[in-house]
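Only one structure is covered here, and it is reproduced in the block below.
Below is a slice of the complex: some chains, not all, each in place.
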Amino acid sequence: ASSTDERTELILATTTSAYESGLLDTLIDQFRALTGIDVKPIAVGSGAALMMAQRGDADATLTHDPTAEARYVAAGHLVEGRRLMHNDFVLVGPAADPAGVASNTDAVEAMRRVATLGPFVSRGDGSGTESRELLLWQEAGVPVDSVKSRVETGQGMSATLYVANDQQAYTLVDRATWLTLRNRVDLVPLLEDGARLRNDYSVHLVNPELHPGTRVVPARRFLEFMVSPAAQQVIAEFGRERLGGQLFIPDALGE
Amino acid sequence: MSDVGLHQVTFQRAGRTVLDVASLRFPSRTMTAVLGPNGAGKTTLLRLVAGLERPASGHITIGGEPLRRDGPPRTALALSDAVFVRGTVRRNLDLGLALRDVPPPEREIRVRDAAEECGITDLLDRPARQLSSGEAQRVNLARALALRPEVILLDEPLAAVDRLTRRALLDDLPRLLRAAGATVILVTHDREEAFRLGERIVVLVGGQVRAEGARRDLLMEPPDADTAGLLGFVLLEDADGPVAVAPGELRAGPGAGGPHVGFTLQVTDVLDLGRQRLVTGTIGGRSVELTLPEKAP
Amino acid sequence: MHWVNDLTTALGEAWHLLLSGDAEVWAIILRTLAISLCATALAMVVGVPLGYGLARGRFPGRTLVLGMVNTAMGMPPVVVGLVVWLFFTRSGPFGGSGLLYTPQAMVLAQFLIATPLVIGFSAASIQSLPPALPDLLTSLGAGPWRRLWLLSREARLGLLAAVMAGFGAVISEVGASMTVGGNLRGSTRVLTTAIVTVTGRGEMATAIAYGLILLALAFTVTLILTFVQQRRDA
C-alpha cells in the first residue's frame, strides 16, 4: 500500500493560523484537482510542526517562525525552503486601551507599556506567534515573567483571542485570524508596525537524506505548486470579499 | 390493644383483584392461622398488614388506629422466602432492633434469646446469605421474634424446617408468643401447625374470606368442602349427602366408637410401613388413605 | 527510533517531573485532583439520590426521564463546554459573573458531565439489588432516609463504580476543560489540557509523562475501589 501512497499523498505539518483561516483547504483542493495528489494537513503549532519534521513524521512544513526554521535548516532537517507569503501581527486590546499603546507606532515601545500594566494573553504553545511575542519582549528588554498579569493559554490563536476578549486583555494576533474573528470579539486593533510585526510564512521539504521515509516526489510537487503563480493568486485573493481585507500577501509572485 | 382489622379492603395485582375482604378482624393477643390454597392471597394479606402494599380501596387498622407508614413500626413480618442484608446472621438479627432504636445492651440480649429459641446460636457468625434453606428460614423467624412487635406476621414459618426442630418450635412458639402478648397472624399449609398455633382460623380462597372462627367450631362443622379439605377432612358421598370425615377417623372393619357409616373401598395401593400399613384407595371416586394396625387382615 | 526514546524516556520524565518537585507540575496535579474530585463529589450528592429515585420510584414519565439521563450520559464534553462557554462569555447571559476561565467554571462543566453518569449507573446498581430487599428494610422499620442509606451500603460496590465512572470521565476529559477553563497556565491548566499543550509543542515524552501521571491518579482511586471489593462479603 505504502508504495502507492508515495505518489498519491503527503503529510503537511502546518501552523494553525494558516489552517484555521481556511486558505489551505482551498489550495489543497486545487492541488488535488491538478495532480490527484492528496495532501494531509496536520494543524499544530509551528513548534510541533518543526518537531514533526525533525522526527521525519511529515513530508513538508508550512510555518511562520523564521528564527526556529533557520535552526532546523542548519540542523539539516529542512531543505528547499521557499518564502510563501506574509502578513503581519496586530497588537489588539480593549477599546479603552489602559496602557495607552494606540498612541505608539513602535511595537517595542508599545510592548514595554503593556508590560507595566497588562493584562496580556500569550499563546504559550510554541507557535510562531509566541516566539515573535517573546522576541518583542526581549527587544523591549522586559523579562517575560516580569510582565504584568501575563497568562498563557497553550492553545491556538482563536482560543487565545477569545480569552483575551473575555479578560479584556492585550494580545498579539496574526492578521488572518484577526480578520476571521474580529466580529466575534470586542477588542480593537491598537497597533500595526509593518516592520517589526511582519509575519513570514515559509514552506520546507523534509530532508530525505536524514529521513528516507519522506515522500519527496509529491512533496516537491506540492511546494512547487504553492509558489506557482496560480496558487499565489489564490493567496492574494483569499478572503478579500468575505472578510473585507487581505489575509495574506503572496511573496513568490515575483520569482 | 393491638387487634388488626381490615375494612372493605381490595387489592389488585397485574390488573387482577387478588384480595377482596369486606371485613376481617384478628383479635388482640390471639394467634390466628390463615389457611388457603396457593394463590389465595395469604401473603398479599400479610404484606398489606405489614404496610408493604397500599390497599386499592378500604383501610386497615391496628388497635383501632389506621395503619401509618411513618411513625414507629408496630408489626414484624417473616416472609416465606427469606431475604438477608449483607453480613452475618447476627447483623441481620440486630438490624431491625437498631432500626427500632432498641438500646445496644438490650439488643444483644434479644438477639441471643431469639437465636436460642430458634436453635441458630451456632450460626450467628455465619454469612447470612450462605445458609441452607432450613437454616435460613429459622434465622428469618428469629429475626421477626427478636423484634417483639405488637403484631407478628408469619408466612409458612416452618415449611423448610426439619422435624426435630419443628417439633421443638411447635412446643415453644405458643408459649413464647403468648408471653410476648403479640397478635399473631400465621399463614400455613400444615394442619398440625394450624391446630397447634391457630386459636382462631381464617380460610381464604380466591382472595375472599371463605370461613372464619374459633378452631373448634370450624373443626366441628366445616362450612364447605374447600374448608374441610384444607383442614384435612376426607369428603365422602353418603346416602344422605356428603360427609366430612375427620383425619384418622377412618377405620377398617368395626372401628372404635363414633357414628358408624359404611363405605366400600377400592384399594389402589398398600404401603408397608412396618408396624402399620398405609392403605390408599378411592371411595366413590375420592382418594382416601387409612392406616391398618399390625395384626389387621 | 524516536518512539523507543519517547516511551522509555517518558517514564523517566514522569519520575523526573514528580521528584524534581517542579512546582508547576505539582500545581497542575493538585489542581486536576481538586477540580475533578470537587465536581465528582457534587455529582455524587446530586446523582445518587436521583438515581435512587429513578430506580425505585414509579412516577409517570419515568421512562422518559431514564431516556433523557441515558442521552445525557453520552453528551459530548465538547458540547457541554461549548454551551457553558456561551452562557458565561462576556456577551452571554452570565457574562458579568467573570466565571469563565476560572476553576469554578471547570467544576461546573465537569459536574454537568459527571452527574448523568452517576445518576444512570447508581440507578442501575440500586436496581440490581435483590428485589425484595427494600421491602425487608421497610418491614424491619427503616424510614425512607435510612432505607436509602442502607440500600446504598448494600449497593456500595455499584455506587462506587458509578462515582468512579463519573470521576474517570471528568478527570480524563479535555474538550470542556479546554473550552471553559482556557488552559491558562498557573490557574486553569489541568493534566489533560497540559498534555494537549506539550503535544502541540512536540514534547511527546513530557506528554506521555503527564499521561502516566493521569493514569497513576486513576489507578490509586481504583485501588480504593478494589480495596472495598475485598470487603465485599463483610
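Per-chain residue numbering starts at 1, and chain names A, B and C are given in the order in which the chains are listed.
FYI, a residue touches a chain if its C-beta (ideal position, glycine included) is under 8 Å from a C-beta of that chain, and two chains touch if they have at least 3 such contacts.
Only a predicted model underlies this, so the values are computations on that prediction, with no experimental measurement involved.
Recorded composition of the complete complex stands at A x1, B x2, C x2, labels matching the chains displayed.
We take it that only the chains that are shown with their structure count from here on.
Any chain bridging chain B and chain C, meaning touching each of them, is missing here; the list is empty. Relative to the centroid of every protein C-alpha atom shown, the closest chain centre, again from C-alpha atoms, is found for C.
The interface with the largest number of contacting C-beta pairs joins chains A-C. If you average the CA atoms of chain B and of chain C, the two centres end up 53 Å from each other. We define each chain's centre as the mean of its Cα atoms; on that basis chain A and chain B are separated by 87 Å. Rounded to whole angstrom units, the spacing between the C-alpha centres of chain A and chain C is 36. In chain B, there is no position where the chain touches two or more neighbouring chains simultaneously.
The multi-chain contact residues of chain C, meaning those touching 2 or more other chains, do not exist; every residue touches at most one other chain. The residues of chain B lying in touch with chain C in their complex are 47, 50-52, 70, 72-73, 75-77, 79, 81, 83-87, 95-96, 99-100, 127, 129, 143, 147. By the touch criterion given at the top, residues 130, 132-133, 135-143, 146, 150, 153-154, 233-234 of chain C touch chain B in their complex. By the touch criterion given at the top, residues 2, 89-91, 100-101, 178-179, 182-187, 189, 193-194, 196-197, 199-203 of chain C touch chain A in their complex.
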